Each structure stands twice: as structure tokens, then as C-alpha cells.
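My questions all concern the structure below.
The complex appears here without one of its protein chains, the remainder shown in place.
In this document, chain identifiers A and B correspond to the written order of the chains, with residue numbering beginning at 1 in each.
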Amino acid sequence: MDLKTFKIGGVHPPENKLSAGVAIEAAALPKRAFIHLGQHLGAPAKPVVQKGDTVKVGTLIGTGEGFISAAVHSSVSGTVFAIDSVIDASGYKRLAVIIDVAGDEWEPSIDRNPELKKEIALDQKAIVEKIKESGIVGLGGATFPAHVKYMVPEGKKVDTIIINAVECEPYLTSDHRVMLERADEVLVGTQILMKALGVGKAIIGIEANKPDALELLSRKAKDYTGIAVQGLKVQYPQGAEKQLIKACLNREVPSGKLPLDVGCVVNNVGTALAVYEAVQKNKPLFERVVTMTGHKLPKKANFLVRVGTPIAQLIDSCGGIPEGTAKFINGGPMMGKAMVSPETPVTKGTSGVILVDGSDAKRNAPGDCIRCAKCVAACPMGLEPYLIEKQAEYALWEEAEKEDAADCMECGCCQFTCPAARPLLDNIRLAKSNVMRIRRERSKK
Amino acid sequence: MSNYIVSLSPHAKGPLTTEKVMWGVVIALMPSFAFSAYYFGIRGIVVTLVATIACILTEFVIQKYLMKTTVTAFDGSAAITGLLLAFNVPSSIPIWEVILGAVFAIAIGKMVFGGLGRNPFNPALLGRAFMLASFPVDMTTWPKPVTTQWLWNMGASVDGTTAATPLGYLKEGVKMGESVTNLVAASPERFDHFNLFIGNVGGCIGEVSAFAILLGGIYMLYRKIITWHIPVFYLGGLALITGIFWAMDPTKYADPLFHLLAGGAMLGAWFMATDMVTSPMTVKGQILFAVCGGLLCGLIRMFGAFPEGCSYSILIMNAFVPLIDKYIKPTRFGKEVNYG
Partner (left out) sequence: MSAMILYPVIMLGAVAGIAAILLFLAAKKFHVEEDPRIDKVAELLPGANCGGCGYPGCRGLAEALVKAADKGDLSGLSCPPGGSAAMKAIGDALGLAVAETEPMVAVLRCGGTHEKAPRTLTYDGAQKCVIAHTVFVGEKGCPNGCLGFGDCVTVCAFGAMYMDEKTGLPVIDPAKCVACGACVKACPRKIIEMRPKGRKDRRVWINCVNTEKGAAAMKYCKAACIGCGKCVKECPEKVQAITLVNNLAYIDPKKCIACGKCVLVCPTKAILATFEPPKPKPVEAPAPAPAAEAPKQANVA
């Protein structure tokens, strides 16, 4: 099979897929679960339970507020201990429902029969409603509420669904394992998504460093109409939405526009599985696969984790925090966030946790820019990171806007490749947020 | 227990650091250094070492005592300047002149602008231009390469065997109204492509052997320190302009392969034009920069007052880099859309 890729920029960080061969196992239930109400992009959910309420696994505990928001369900059974601020991956405390776990009693409406259910009974509208009710968000890391993508505005036409199974981030293997162990569910999930949009074509994009998954899905996809599997070259950021569309369909999403504008919807492979479970088994999104990895971590694992489980508990079941660990990354090493504390609970967006050793955790001391042009060559959006960094230093936001700073997707290629270890992306993010601010102010006027 | 580290993404670090880049270039210059030792004897080694040490010391003194900033004199960038400066002078040059050139290159060429990454011109070339203007005779008297008694050859000019470089010989001859065909016939060894390739000709310390420079260039490409664009397009530009004139009249103009191998074209294309600080940031800009540099070099060689135009062509193009960076932008993703 010929491998496709995007055209400009990109880097190739060491893959380090240490946990690729470890099968998914269910993590132990936490004693106390901390379920954040804002686990998704957009407005946080509004709590609908109170202190002392009894909840079951799958009970709705927060309803989505506004257009871009998602519902939150309990991942455990027990009683609500409190609704209080708990540290989350953003580095700040956010409102969460704290539940004391007792037993493991599921909502009776959830079908726990593991048998594959292929027939899609629901119609187009009901599927989207189900996705919304089940609180499904993009599980790749951006946590964009999934149902919003399927409410196609008037006048827009979608012809293709792309399932993002690239997993271009080093270390992470959760999507890889899902594909290997739940291939049929993923494929049925893809068919549900195709039905939700009324399109006849879906492409599953898989990076070539997962030949087993590529082979398995290619074989199984033959039984499903309209699903094609596309092998992709190993290159970061192959799994970035716009780059993936470019690679699979050779369509370029215009600056400031959405995949919808080129007739695409992109969803993560984990999301496809969640959609399958929601629509066919009536199971809301309250658990996900989390990769536990790190060079010194005694046991590498891919856990099926209930949302709200403290990460410290997962680390304990992998053998505890190894000596010399200096950083915990929530997500991949290129785009993930360093966590303030290992007590941070797992959310819907936690694709993996990486424990980084002391010397690797510290950035190199930044030096002067040597104008080596590596950042410009690496930027997949065709920007000039060195220039935007300079503009951020002198607060030249109008100029940064002209240099398309807002197009940056924060993939981190520039900073990764910089020999002078300059904090390029830190400053570009600052420029980006200021460009957004002046745009908002301008549109108000 | 020490504090946990919190930082923004990316958390992964790339393979290169400034030191690795700079010392990588130094390693890439080593084949040329070895060849120069072979051809020019101890004198060649001494000049190279003096220039390198003078450059590092100058940067150290300026950073430590004048600027009072962190000393980065040992990151390899000053060593590159020193090596390149030495490679651009004849081995018979008086030592004090080399030191003066090195001090000028670092102090005026680099540190007055704020140090690494801020100088608009290649410091080594600026040093060479300064020396060429100050000591024109010493800078244009080349000892013959000696391959037999090289160990005893402390100063090639001592025994009086000097030799015009192929380019110098060509220029002088053409000025006299001699045709190229006759010049080649009179001194075939100077125009022998193999001699030029391995460096068995008169010239500056490090520029004579195209082979050694190519080795270094391939090493830099392998380490991903440079990209292929600038050297290829620079040499391409040079070959293009000299090739056009050669095709028009082979009796008046030398062939393009001679121009590629002779003089400083190879050294300039692989080590001077690719200097990161003074070359454009975008691939498109680099191609424009390199092609124009190559064309200029050929024009100076064929029609200018100097026999060699490589260093001036690069210096002139250096001056255009800010302009190129301002107007030549990379292809932005999603700006020139072909769908929807």
C-alpha cells in the first residue's frame, strides 16, 4: 500500500511506543472518584446532583450548558461526597463532583452484553441525540463535544468521514490497542457516524508504525461498505486534523475554517468506539483507555479507566513513582500538558500519562536564535515561528496577526527542532491569544 | 524530594543543540584542514590554529569584560569563524596579520551587532575582506603546494616558490588579451580538473581541495545541520552563468566545471553561504539567495577587477537577507487553497 502524508513541515521524534504490546486491562475502581464538570472544550456542565445523592455507574451528573458543551456521567456507584474544586490538567482547580465509591452497580439501561451488535436501529437524528446525551467528546485530546460536528449547518455538504487512528504522538498506544482489540466495534462505530451524517465514505487513517493494526483493520473493513483504510507515513503531526485531511484527501482546509468547509468530519478512533457503545449498548462515556508509560516506570500498561480515577492510583498499580521522576505529562510529549500533581484525576481527554525522568524533563537552557531556519522548515502550517516569537517579545500583536500567528495549531514542531532551545511555542501561544483578543475587540466595534 | 517540573508542551527535545550544530560544522571542516596540512605544511596548521584561537579569545574577552554577559565563546561558532578565516588566506600570510583579521572578524563582524545570531554579514568573510583591503600583496601571494618536503616547509614563500592561483592566472592572462585556449595550453596542470578536485593547485589554505570540502558538506547534510538547497543552487547559479558564456565563446571563457572547482567556490557554497545566521530563513529565500550569489560570483570572476568573486558575492547577498526574509514567505497552509 502506498503511504500518504501531508506536504509541508513536520518532524520525526523518537517513537518510544513502549506499551504497544501490552493488552488493555481494566483498572481497579478508585475509592473516591473526582469527576470534573468541565472535561470538554466549551462551557462546563451544570451539576444535577447534590451532596449525599446516591448515583450508579452511568447516572447523569452534569448537563451540557450551551451549544458547545457536553454532558457528564458518573463513572462509579456510590454517594456524592461533595461538589468542590479539584485540580485538573489545566493546572488550576475546577469544579468536580466527588463520589465515594460503593460497589459497582450500573444503570440498568446499559447493555453489558459484550456481543457485537451490527444492526443500527436508530435513525440519523436519534444517533446525534444519543451522542449528545452520552456526553461523547473527541477522545484524541482536544475533547471537542462530538455531537456538534454532526450538526452540519445549512448549506454545508459533507462527503467523507475520516477516522483519526494515526496516534502520531510518541509514547501513546491507547488508540493502537483499541484498534487491535475492539476492531469490529470501531468499524460499526464508523458506520454509525456515516449514518449520522448520511455519507457513504469513510477513511481510517493509520500511521505505518502500527502494521498489525493496519493489517487487521484493512482485512476487517472489507466486510463493511464504504470504509477504506489508509496507511500514512510516520511523520509528526500526521494526526493533526488539517494535516490528516490533506494527507487522506489532498484537500486543504482554508485558514480559519473548519474541516466541514472542505466536506469532511474527522473523529478519533476512540470516539468511534465510544459512539458504538453509546448507540448500540446505551452506555454513556465514562471510561476510556489510558496509556501508562515512561522509561523508568516498572510496568507499562494500557488501562481501561473510569473517568475521575486519580492518576496516582494508576501509577501505583504500575509499580509506583520511580526514583528521579520530575514531570508527569497528561497526553503525549508533543502536545500534552505537564501536570501540577499526580493526584489529578483522569478525564475524558486523558489519552495517556508519561512519567519523565529528571534530565529529560528539564528543557535545555535557551540560547540566542542562530537563524538556522529549522523552525520554518518544520512548521506544518508554513509559519515563521522565529518571527512570531520576536513579535511576541515586543508585543507586536497586529504584526503577528499579519504573519498568521492565529493559524498555529501548537503542534510543537518548531520548539522540538530548535537547536537553541528557544521557548518558541510558549511565546507563539501568547501571540496567538493576543491576536484572538484583538480580533474579538475589532468585531465588537 | 525535588519539586516537580511544570512546563508547556512540547516536552520532547530535538536531537540538535547550538553546540552540536557548531562543533558539527567544525568537524565538517576537518577534511579540508587535513588536506591543507598536507599541501601547505606546518605553516598551514599554524595559521589555522592561530586564527581559531584568536577568534575564540576575542569573543571570550568581549563577552566577559565588555558585554559582561554569559560567555558562549566556546560554543563552536567562534571556532568556525577562525577556521573559515584561515581557510581563506594564503598560508604564507604573516601571523600578526591573521590575528588582526581574526580580531576584526569577531569584534567588528559579530560582537558589535550583539553576538551570535545578530550579525548581518558572515564574520569570516568580513575579516577576509578587511585583510584583502589592508594587506593586498600578502593576501594575493600564494605559495605553491608542496607535497614532498612538507614537514620542513615552515614558510613556503621563504624558498621563493610562489604560484598564481588558477583563477589569478586566468584573469591576468585574459587581461593581457590572451585567449583561454592558449592559457590552458601554456599551463595545463592549472586547468586539470582532477588537480583542482583534489587540490593540487595554488590557493588559500582551505579552499584548494574540492574533494575535502565535499566530504565535509556530505557530513553536514547527514547530520542535518544544513539543507542541500544553498550549496546546490549556489553552484548551479555559478555553473549557469559561466556555462552560458563558455557556450558562447569557449576561447574567451573557461568552462563551468573549472569555475566550480577552482578558487573558493566550493568552500563558499558549502560553508560560507550556508552560514545559518546570514542566510535567509525560508527555502524559497535560500534558493533566491544562493542563485543570485552564484550568478554574482561568476560575473565578478569573468568581468570584475578581482580574479575571485566568491567572498564578495556572498557578502553582497548577505546584505539582501533581511529584505528577502521580509518579502519571501513560506507557503502557508490553507492560504492557497485548491478545494472548496
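Assorted remarks:
Methods note: contacts are C-beta pairs under 8 Å (C-beta built on N, C-alpha and C of every residue); 3 or more make two chains touch, one makes a residue touch a chain.
Everything numeric here is computed off the predicted structure, so don't read it as measured data.
Only one of A:Lys362, A:Lys390 or A:Arg439 touches the absent chain when the whole complex is considered: A:Lys362. Contact with the undisplayed chain is limited, among A:Val340, A:Ala377 or A:Val435, to A:Val340. Contacts to the hidden chain, counted on chain A, fall at residues 85, 87, 90-93, 338, 340, 361-363, 423, 426-427, 429-430, 433. For chain B, the residues touching the chain absent from view are 2-8.
As a working rule, only the chains that are shown with their structure count from here on.
For the pair chain A and chain B, the distance between mean C-alpha positions equals 49 Å. Looking at the complex, you find that chain B touches chain A at residues 2, 4-14, 16-18, 20-21, 72, 75, 77, 115-118, 227, 276-283, 286, 329-340. Per the touch definition, chain A reaches chain B in the complex via residues 8, 11, 13-14, 91, 170, 242, 246, 250-257, 261-263, 326-329, 331, 333-341, 354, 356, 358, 360-364, 367-374, 376-377, 379-384, 386-387, 404, 407, 410, 412-413, 415-421, 423, 425-426, 429.
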